[in-house]
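Removed: one protein chain of the complex. Kept in place: all other protein chains.
Let's look at chain A:
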C-alpha cells in the first residue's frame, strides 16, 4: 500500500537572520492511509514547521515530500494551493475562521473553491454541520461562537473536500478541557471513518488518542512508536481525560 504521506530526509533551515536556524533536521516520516499520527515535542522542536511543510505552507530547505505517491516538494506555491484544495485539510490552534463570513460560508468556501456547485456545497455543509451538532449556528458569525464551537467549524471546513490527510496544528491548544474533549471526540470519530490525521500537540493526554506517537526534539525524530492500547469495540467513544 502506498503511504499517504512520506518525507525523505526533510530539512528546514531559517536563514532570515544573521545566523541560520535549523528548525527541522532530516526527518523521515511515513504515514499510512487511515493512520492517526500525533507529533509531540517541546516548544521550538520544529513540530509546527514540519506540519506546515507537509501542507505546503512553508517551503523545505532540502529533502522530499511525497503525497499519495506523488512527489510534491518541488511544486510551486500555486501548484501547492491547487493541491491543498482537494487533498489537505488544515486545523489551526487559533481556528482561523474568516471573521467576516458566517459559519455556513466558512464551511462552504473550500467546497466552492474545489469546484463544487453552490447546491453541492450547501448540501455538504449541511451534512457536516449536522454531524458536528452546529446546524443551528450556521448563520452566526464566528465571533459569536465559543472556542470549542469555532474549532468544530474549522474542522468541518477542513473536512469539506474529504481530504487525503487532515493536518492539525495544536487543535486543542487554545481550548478549555471540556471543549478539548469535544474536539478530540470528533477527531477520533473522523479517524474511525478512515480519515488520515497528522496532529501536532505538546499535550501528552491529547497525543494519547493517536495510534502512533512521533516525538520530535531539536528538529529530529527521537522516538516513533505505536501506542500500545487495548482496542475495544467502543474505542474512542469514551475518552478518559483527567
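Just so we're on the same page, a contact is a pair of C-beta atoms (placed from the backbone, for glycine too) under 8 Å apart; a residue touches a chain by one contact, two chains touch by 3 or more; residues count from 1.
Here, contacts and distances are computed from a predicted model.
Engineer: For the chain that's not shown, choose its UniProt protein name out of "Carbamoyl phosphate synthase large chain", "FtsX-like permease family protein", "Cysteine-rich domain-containing protein" or "Cytochrome C oxidase assembly protein".
Structural biologist: So the chain that does not appear here would be "FtsX-like permease family protein", according to UniProt.
Engineer: Which of these, A:8, A:112 or A:140, touches the one chain of the complex that we don't see?
Structural biologist: Checking the options A:8, A:112 or A:140, the one contacting the hidden chain is A:112.
Engineer: Which listed residue (A:7, A:48 or A:215) would be found touching the missing chain in the intact complex?
Structural biologist: Of all options in A:7, A:48 or A:215, contact with the hidden chain holds for A:48.
Engineer: Pick out which of A:38, A:57 or A:168 touches the chain that's been left out of the picture.
Structural biologist: The one listed residue touching the chain not shown is A:57.
Engineer: I need the residue numbers on chain A that touch the omitted chain, in ascending order.
Structural biologist: Against the left-out chain, chain A lists 48, 52, 55-58, 77-78, 81-85, 90, 92-94, 96-102, 105, 108-110, 112-116, 118, 157, 169, 174.
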